[in-house]
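Note that one protein chain is taken out, while the other chains of the complex remain in position.
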Amino acid sequence: MSFSLIDFLQALTAGILVGSAYALMCVGLGIIFGAMRVVNFAQGDFLMLGMYAAFYLTTGYGVLAFLGPYGGPIVAAFLAGPIVFAVGWLVHRFIVSRVTGSGAAASEGAGAYGQILTTLGLSLILQNGALIVFGSTPTAIRSPLSRSSWEIGDVLLNQGRCVSFLVAVVVAAAVYLFLGHTRLGKGLRAAADNSQAAIYMGIDVDRAHRLAWSLGVGITAIAGGLVASSQSFQPYTGFDFVIVMYAGVVLGGLGSILGAFWGGLLIGIVQQASTLVFPYQLQNTCIFIVFLLIIFLRPQGMFGRLSERT
Amino acid sequence: MRTRPESNRQRWAIAAVAAAVLALSLVLRSAYYELVLTQVLLWAVMSLGWNILCGYGGYFSFGHAVFWGLGAYTVALAMIYLNLSPWVSIPFCAVVGAVAGAIIGFPTFRLKGHYFALAMLAYPLAMLPIFQWLGFQELALPMKRETAALYMQFEDPRVYVVLALGLMVVALSISLWVENSRFGMALTAIKQNEPAAEAAGIDTWRWKMLALMLSGAIAAVAGGLYAVVLLVLTPDTVFGMLVSAQALILALFGGVGSLWGPIIGAMVLVPLAEGLNAELGNVLPGIQGVVYGVAIIVIILCAPEGVYWRVLDRLNRNKKPEPRATVAAAPVVALLQPRGTAGGDLLVLRGIGISFGGLRALDQIDLAVPPGGLYGIIGPNGAGKTTLFNVINGFLAPGNGTAEFAGEKITGLRPNRICRRGIGRTFQVVRAFARMSVLENVIVGAYVGAPDDTAARNMALAALDRVGLSVRADAIAGGLTTRELRLMELARALAPNPRLVLLDETLAGLGHEDLDGILGVIRQIRTDGTTVLIIEHTMQAMVNLVDHFTVLDHGRLIAEGKPNDVVRDQRVIEAYLGKKWVERVAATAN
Partner (left out) sequence: MTHHSVTRRSVTAGIATAIGALAAPAIVRAQAKTIKIASIAPLSGPWARQGQLLKMGTDMAMEDINAAGGIKSLGGAKIEVIAADAGDSTEKAKNAAQRLLSDQPELVGGTGAWLSSFTLAVTEVTERASLPWLTLSYSDAITNRGFKFVFQTSPTADWQAKETVPTALKLAEAATHKTPKTVGIIMDNTAAPVSFSKPLREGGLEKMGLKLTVDQIFTPPLSDATPLIEKVRSAKPDFLLLLTSAMPDCKLVLEKLDEFKLAHGKVPLVGNGAPFGSPELLSTIGPELLEGLLFSVANWPTKGQEEFIERFKKRTGEPFLTQDGLCGYGDVAILAAALEAAGAADRIKVAEAIRKMNLTTGPAAQCFPGPIKFDGKGRRVDVPMIFAQWQKGVPISVFPADLALGKAVWPSV
């Protein structure tokens, strides 16, 4: 299949821009997966909540109307983060904490089974609850940025996606700094690496997990808010992204925020650039093939560490 | 492992459930209920298949839909393009599922835990676009008006109930067989502690592959019958996330790793979901999903491992533990043969070296252990002693050097192969199969040397006797003291009568009286003819125990020889205590 340089550059830039949103989603998931070793099936649904939060902030009651059609959606995306953070906090406090961390250390598989079912149940509740509350009509945030582009030579860069790229990078960098350089952040990482030791060191592991969970869903929600002005969404949208998120996180390496970011970016690039060579219909298959290849050739991902001491 | 009467009870239970389902199907008047019953049974089969790999073996799969979907499409495509009857293609699905399992297992079993589960997730989702692309977005099984029965198309929905029930009985019987066999024990061992199983001689890769292939075969056959019942297939319907999730949910809800868990899950959740759809579907769309999700969460918070185990726990709590027929150590027929020294050293290491990234963990290690010897490996923390054992044992492949055992090269062999050759191992941190009894733990170790299960049991009993732990044979390993755990692990290593045992810090954490006991056991092991290589810290005990010391420091061999000589060696003292001490000792000597 032949393609021109322009085709290639266009696909590559599209991949990077789309991938930046994936990257931020993966960062959110990576925090949870890395800190709690929990496979959170509901992550996509928190993404969806972020989309709706951003939507209502932008359109409802003219709250953000004074920021204009350009600024409104961006600020709304940012604000979606704390809102979903709060929701996540409550969810963890009352449900998730009972099946993860110290609440589950005694049961077989450290409560792995309970976690999976709980997050699956959570996913069902969020999706269908959203259907009841928001209705089934697909919506999107209207923004003039989604249909304008900047031109670099012959390559067009979608403005909306460029802005979300910038926001994603800023937020991811902030998270990275937070985790690496603040007391709270370091406590999180300690709890992730070895929760028992962390307890002995006086770190409240449950609190750390709650923070990780809420932060994780909040970050993913911001990504959702960003995507919401480019694509339409409905209560079941989360489904489409869960796999992409997991592929990105595993690709990047367990426990590495940087890895999660790059993993998500790479997924985006693969998704768009694969259309140059493979049938467009097999876009997502290509993602999985790359995912499987990386897992087999380098199971610790790009930035992760191999563990398992004998 | 179940006893004979217990297995029979389970078989009767299976027959009883089958009879009950048949009776139910005769009583139900409506085609709709029969359809739901058929679906309950099919999903139960799918979940049973999932359970074999994931419940028994502990390797969670989030992608079993790939087998279900392949089975369904096999039947549909065979009927549409080859005019092949489902009576033929459904059994063939077992082959399809097994082959798919083999192809998938080859690369995927290199992963563990979450990585494995997520990799499995990728397979059905990768298949989805492929089937769309191939033009199979919507397949409808053609209606055969004339030769309906030949193509498994019946007007009476009860026939499908019977077919699905037949599948379920087969799947239950297979599960029961797995549970009672060495296969099941191996899977349980793998689930509870895979490295220990590997070191005890269990060919973990082979058993895992078999489990995946069997699991895939069952799921594919269920998928094939599903296609016949549903009559319309789309890639999303059979490869979608919901299918994999359903297999999981049913088993986890009902009781993971149990025979009846998937059945309970299917019989409760499938009708519940359908009922919610029926009642609330058009009143408040979406409410059924919310209720289902809430129900799942509530149940899991109350019974994290599933209904079956919770109920069992409740029942057993009130029951007094039956005094089991005492595991009388049958008169130990001398399974031990005197080991002749056939000349030459038993274990020879030449130039062993290994690096981890930039760290040279072992360098130029030479070691020769004669048969019948009791050799000690000592050195300060981080010297590389356990790493050396991992190399000998096969958990690590050395970068340089060779290892020979009884004249044959063993470098690069997998741990279970090395165990087969006759090397046993205990671990620095005891690796017990925590949920099995002491006896079962040791039986796992005996498999590699036993021609059948009875022999394995006898060998296990003999080994327990050797270490003096017979009285605790029935205790659950998770509740043992440190001393008992170490003895158990020792027994497990000794059960197949190895020629060499590697003991990694067996004396660690023991108090004074316990110490003497274990030392006595170790001496007896050597007297019985088994060669012993032991890593230890406690100098005092070791000096009187071993024939020979090898001293490691920072991955290098710094001294070896008779114990009394080695402890006075300057380099050794310096390694342990540092230069200052050496000077002080030298000063006081003067």
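Residue numbering begins at 1 within each chain, and the chains themselves are lettered A and B in the order written.
Note that in this section a residue touches a chain if its C-beta (ideal position, glycine included) is under 8 Å from a C-beta of that chain, and two chains touch if they have at least 3 such contacts.
For clarity, every value in this text was computed on a predicted model and none was experimentally measured.
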_Identified contact with the non-displayed chain, of A:Gln43, A:Ser97 or A:Ser146_ = A:Ser146
*Among A:Asn40, A:Ser164, A:Ser214 or A:Asn284, which one is in touch with the chain left out?*
A:Asn284
*Looking at B:Asn193, B:Thr237 or B:Thr411, which makes contact with the chain not pictured?*
B:Thr237
*In the full complex, which of B:Leu150, B:Ala278, B:Val298 or B:Val429 touches the chain missing from this view?*
B:Ala278
*Considering the whole complex rather than only what is displayed, give the residues of chain A touching the chain that is not shown.*
4, 6-7, 10-11, 13-14, 17-18, 128, 131-140, 142, 146-149, 156, 158, 161, 230-234, 236, 240, 271-272, 275-276, 279-284
_Sites on chain B contacted by the missing partner chain, in the whole complex_ = 30-33, 35-36, 39, 128-129, 132-133, 135, 137-140, 142-143, 145, 155, 230-234, 236-237, 240, 242, 274, 277-278, 281-286, 288-289
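Basically, only the chains that are shown with their structure count from here on.
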_Distance from chain B to chain A - Cα centre to Cα centre, in angstrom_ = 33
*Given the complex with chain A, which residues does chain B contribute to the contact?*
58, 60, 62, 107-108, 110-112, 114-115, 117-119, 121-123, 125-130, 132-133, 195, 241, 245, 248-249, 252-253, 256, 284-290, 292-297, 300-301, 304-306, 386, 390, 395-396, 427, 435
*Okay, in this complex, where on chain A does chain B touch?*
33, 37, 39, 41, 95, 98-99, 104, 107-109, 111-114, 116-118, 120-125, 127-132, 136, 235, 239, 242-243, 246-247, 250, 254, 279, 281-285, 288-289, 291-292, 295-296, 299, 308, 310
